[in-house]
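To start, the structure under review is shown below, and the notes come after it.
What you see is the complex with one protein chain gone and the rest in place.
The letters A, B and C name the chains in turn, as written, and every chain counts its residues from 1.
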Amino acid sequence: MDRRQFLQMLGLVSGAAALSSCGSEKGQKELVSLLVPAEDGIVPGTETWQPSTCCECPAHCGLLTRVRENRPVKLEGNPRHPVNRGGLCLRGQAALWRLYHPQRLQTPLKRQADGRLQAITWAQALTEITEALQLSRQQGRKNTWLAGRTSGTLSTLIEELCDSLDIERLAEFEPFSHAALRQSYRLLLDQADLPRYRVEQADLLITIGADLLETFLSPVDYTAQASTLAADQKRHWMHLEPHYSLTGANADDRLVLTPGSEGALLLWLLHSLASQSRYQSRWSQTLQDLLPSTDLAATAGATGLKPQQLQELVSRLMQAKKPLLIVGGIATGHRNGQPVALFGALLQRLIALPWAGLDFSAAENYSRVGSLLDLKDLNQQLAADRIGVLFVSRCNPVRHSPTDLGLKAALAKATLRVGLADLADDTTDQMDLILPLAHGLETWGDTEPRRGIVGLLQPIASPRQQALSEGDLLLKLLQQATGKSPAADWAGYLQQNWQKRFSRAQLGQLMEDGYLFEPQPQPSIRLDQARAAKALRNLQLQAPLTLPAAVIAPSIRSFDGRSRSLELLSEIPDPLTTISYGSWMAVAPQTADRLRLRDGNELQIKTADWQSTQPVRIQPGLATEILALPMDSLPAPVTGIDPLTGEALRYVEGLQLNPTGKLHRLPILAGSPSQHGRGLIPKPVQRKKKNDLQHHGPRASFYPEPEYENYRWTMAIDLQRCVGCSACVASCYIENNVPVVGASDHLAGREMSWLRIEPFYDKHGRVDFLPMLCQHCNYAPCEAVCPVYAAYHNPEGLNVQVYNRCVGTRYCSNNCPYKVRRFNWWQHKRTPPLDQLRNPDVPVRSKGMMEKCTFCLQRIRIAKDRAKDDKRLVQDGEVTTACAQSCPAGAIVFGNLLDKESKIYRLTHSQRAYRVLAELGTEPGVHYLRPE
Amino acid sequence: MQNTSSTEQIEQDVLAAMSRPSRCYLACIFFAGLVFLGGMALWSRQIALGMGVAGISHPVGWGVYITDFVFWVGIAHSGTLISAVLYIFRARFRTSFNRAAEAMTIFALMVAGLFPLIHLGRVWLAYFLFPYPNQRQLWVNFRSPLVWDVFAVSTYMLVSLVFFFVGLVPDLAIVARRRPGFVGKIYRIASLGWVGNSQQWRHYTKLYFFLAAFATPLVASVHSIVSWDFAVSIVPGWHTTIFAPYFVAGAILSGTAMVITLVIPMRRLLRLETYIPISHIESIAKILLLTSLIVGFAYVVEQGLAFYSGNLYEMEQFRFRALGDYRLLFWIMVSCNAILPLTLFVGRLRRNLAYLFILSLLVNVGMWLERFVIVVTSLARDFDPYAWGNYTPSLTEIGITAGSFGLFFLLFLLFIKILPVLSITELKER
Amino acid sequence: MPKWLLHSLLYAYFGGFILLIAALAWFRPATHRDNSQPIAFPHTVHAGQLGLACNFCHESVTQGPQAGMPTVDKCVSCHQAIATERPETQKLLSYQEKGEPIRWRRIHQVPDFIYFTHKRHVSSGLDCSACHGAIEEMKEVRRVRSLRMGWCLSCHRSRGASFDCATCHK
Partner (left out) sequence: MAQQLFFDDQQTFLQQLEQLLKNGTPSEQLDVRTPYHLSEVDSLLGQPPSKLPLFALGGALAGFGGGFLLAALTSLDWPVITGGKPIVAVPAFLLIGYLMTILIGSLASFAGFLILARLPQVDALLKEQDFDSRFIITIANEVAPCTTPN
């Protein structure tokens, strides 16, 4: 059902025209007379923006979808959406890649006896399912529904389906279930959901294991919040973790502790607080007495931290007015997970709840999500032949359960296994029937990621072949099984529910903005002393893990691994290691030296019952006895189940390290991890020398000063805010049709990214990120060397590359000190239908041409066109680049330098402003704000 | 001074070289042609698939192709040096080499001229590089060193061709007289009907002198301009003022080495020992020694300058050259170009043809490597350490390089059978 | 002059002409390509005799990059009553019946890497005929201008419009 019809049915739009629009596929060769006009007010050849919601991870950020010729071509964060406030992470950007993914499932598939899949019709599939449902009921088997995190009306429909067909709806399965945290909140605070942590208001943030920037609950939200913290000198952020995560890299202080010792640390913090009068009153003496005893020396011994570090931590905690503690992520992914979560919750209760640092009114909606214990339970039932039809929808339990659970084998015991998915994965490989699901941009729907927020899904593209939205599929199943269905189709069902739930005004708002936000009342939360006492009494704090240990760390690029099939995300390098394709194991430089390993040497790590062999990447700053494995490089990223919490275990301890002597070629995109003292990101020491960066004083030049009439497009990048999340990179790829070239070209040094994140490590292993893109220099070295004027400086300060004039001498690239020009080594073709993921405002470059960042010339053009209609100049904030738009941290600002009122003018005249390689006299148009 | 018998003897001896080709010669032609065709096939493949078949990448956007270009332009130089500069200085030993050297200049330029085309990403648009009135109303960027290159190389090519042809005219007339039939007719037409009357000679001498005068500054300027392709850029390792003299000296070094490489076997095979005496070869060897000293000096200056400047980028660049991933090539280059030629201070070695021949081959290798080291290492380590990266030539690049040698030798082999390899007229005059 | 020389000169002379013509035919300009359309729509009638304004049908010409093609609905709104018996109108009505869009052959076209917007050109006071010629006199629309870079530039220069490359090159 298209938008107009849908709105009409909701009574939001009047008019009767039926639409049969049809974009011109051959655009260049044909002009198409549509039957009836396209949607009201849409001018052919121009863009429209449709609100929607991102379904790439459970955070459900709000989207604005750019539509051209009836195709979504770009996703942007919805600036007003309460979850992401305009930002969108790289996975969100890549959601379009999923939409156009060549391997998308297109028809229902049935597994043959020989294991091969055969396409069948929906009717056949549904018949098969209903028959199997019936059969298992007769056999006394239980039919079950297992799904990933589900919210909104879809959840209601599933409930309805399960009720009427007597299917048991299992607890939802999420690889990052935060089970330990939820358990502790349930025990101590009587809350089933996870709170929103109000990082932006804290003056001291201590994060233990929680990877706020990568995968923790709502990464875009926390990236935005954490960047304000990082940008403010008066507020402090300490991160404690055994390995080296992007979150750790961005904290003001990153403390390395022994894995498994987080509980000991928290315990000591609790003890330290117990003596403070300020906190004394907040909890009973009984509870305090129940705490196991500890002291500074024991804690230092257990955690591996220096006593001074611990004391500093405590003193900061004492002095802070609004301290906030967040534990989670891999801090709970070991056998001490329960104490960590409980102590953490207790500490949060003491220090953060009083100033509402934990916001349960905007709680993350996790009430239906289970844990691995639920999966274990399912496994047992399967093994006992008690399960009939098993539906697995939008989740991948086979991959995310420990191998020794044997889920793969147990699955075979169900009478019929039905998988609902958009792309094949480890779980669908075990399914008898695979039903293709429509993408979030192909279907109507709503989501409720947080209490009080309803996000809208609407069909912006038509579903691929026979793929169906889950709602439609369920309704069809209901129809088939019971002969009646609550609504003709999913859109109708949604409308029934919405009309019941929302007022007309609310509906209008939902359609207009793409979301509804009704702030919920803050629930009254108090510490249940009795339950807490019971929990504490039962608590067993075990010894930290035996070193050397391996951490299976989540990845910013693939979340829990679900986005790994999107090639775009492999093309964008991991921000810390700069490895793009393939898998690896991060090893500390000292360990590598000891074992005589270099980047790419293969290392086998093993215990008695676990082993993994990966090429090595030396990670500066990583602790000596720790190895870090990105979650998506392992076939089974879970090593066990915590029996107390149901949390997935993500550590392997007591490892043996055996170099195998083999060498792999790793696509490491960084030529060097160090700046070699070049001051690309000036260090505080360098800054103290007076005006070190402007040491050449006012520029003396033989050349005329550049003159600009109306515009000088300029960018400022605040390195203090930049966290290296690479959202800008993904955004640039999609906006500018940048070719995705694959591993072999990456190995040859031929990546095509117009914008890249350069990590530079200092000798202490601390890292700073430098986003590098075309600097649009006033005195651009690339321009003068082009023999044919393909590179030139335009009157608005842009360094323009005229693709079709380029003959491909590559001299410009050689002469670019920033090395941001990209040459098309091949004719880069995208597998259909990925070729439709193409911004029509940007030409697709052919082989032999140089290309580079244009400052999103196409966007400037649109803004100027609009301004010209009103006979004025483009105003500040009216145009921004794709990278700046998507940045969750708001680190990138774009604007017209000639406008003295503009934000960009203010930033470029800031004390912190500098330009990279300024001594070369290129006078870049990109200004950086150095970190302090 | 001359009598009939010696005149006749010169004509006979020189034209004897143009007699029916031997089997060995045909085999050489066939082999050279095959290698050349192989190179062309690889080039076609590169055009069809894209530059990706070459090993060049980011940041090393120039590799073997530009190395080859500079190498071949360098080879071309000594031809002009010998024919024009030595003509003006009236160096007597010039006569032994000038024709072969001029031919070498032209063939090397033809080969060199291919490489800018081969390295173009979109070679089918190469005409964009020439300033001509067009419907796009767009000209070329005369501020770009690559346009200077277009002008320098095409000027050099045309001037050398004219010079070569003018030098050939009387000899063509001689061949026309001695060759009967159709072939003779062609030679006659090519000789423009030269009869050698006083009118013709009078203008001819003037012309030859003027052409030599015009060509002389080209010896210095063409390779200077080629060096500015690098020196005008911003890349550490390229951006230096000594490049022009350094390149010119290098060009002459490689050119004289190539002359020796070609002339020693040619002298032997075509039995021209009388006309190319050892003393003349020794003179050439002295030029080689001189230019090698200049080049060696430039190596020292370059390294010294980098570390004296205290410029981080330069220092890292030159540290990388001598001690980095390409250090082997660097040290081979230093040995071949600056150390081994020092042995020519010993007079006996200067007169030892076998030694000279081997040395000239080594200098050629060294000079090729010099260009490779300059082009590649500079790009591999420039300003932004994140963008550092190494380069390894692909088989396509190696094949096309081999093809370029194939073309050069093919042309040279054809030359020795088609045109008199020594200037008969000048020999007579001597 | 020997006879063979005369003959070969003659052959070369006329052969040259034939080759030239062949070459020209190969590169025949876009103005002379096949211009037939799925429906033989006569601009002579609509724009000529009836004097309909261009933007009566090409509605978005003043609003966006593309001039826009009239919808089938729009055509039918008149042709329900007018000239319904004509074979071409019958074709139109059959499109309506089948619910199929009409795919016209594109006559005026700039390459993919060029940004061209009708809106700016029309709003600067340029007449449609400046680029499209006297459409109202064409039975079958054909290209009368080369639409090549030099042609665009001449006009841009003479009218003082921008000739910054990025104005047109995407």
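Rule of thumb we're sticking to: a contact is a pair of C-beta atoms (placed from the backbone, for glycine too) under 8 Å apart; a residue touches a chain by one contact, two chains touch by 3 or more.
Values in this document were obtained by computation on a predicted structure and should not be read as measured data.
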Note = Result, missing-chain neighbours among shown chains, is A, B
Inquiry  = Among B:Phe30, B:Phe89, B:Trp124 or B:Phe142, which one touches the chain that has been omitted from the display?
reply    = B:Phe142
Absent-chain contact - pick from B:Ala17, B:Met110, B:Val123 or B:Val166 = B:Val166
Ask   = In the complete complex, which positions of subunit A touch the hidden chain?
value = 701, 703-704, 706, 778-786, 789, 791-793, 923
Note = Where subunit B meets the left-out chain, the residues are 1-4, 7-8, 11, 131, 137-144, 147-148, 151-152, 154-155, 158-159, 162-163, 166, 170, 173-174, 176-177, 188-189, 191-207, 210-211, 214-215, 217-218, 221, 225, 425-426, 428-429
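The working rule: only the chains that are shown with their structure count from here on.
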Message = Please tell me whether A-C or A-B has the greater number of C-beta pairs in contact.
response = A-B
Key: Euclidean distance of C-alpha centroids - subunit B vs subunit C, Å   = 53
Rounded Å distance between subunit A and subunit B, as computed from the means of their C-alpha atoms = 58
Message = At least two partner chains per residue is the criterion; list those residues in subunit B.
response = 138
Message = Touching at least two other chains at once: which residues of subunit A meet that condition?
response = 789, 805
Inquiry  = Under the definition above, what is the set of subunit B residues touching subunit A in their complex?
reply    = 49-52, 55-62, 116, 119-123, 125-126, 128-129, 138, 140-141, 143-147, 150, 229, 232-235, 312-313, 316, 379, 382-390
Request  = State the interface residues of subunit B toward subunit C in the complex, per the touch definition above.
outcome  = 134-138
Subunit B-touching residues of subunit C, taken from the complex the two chains share = 148-151, 153-154
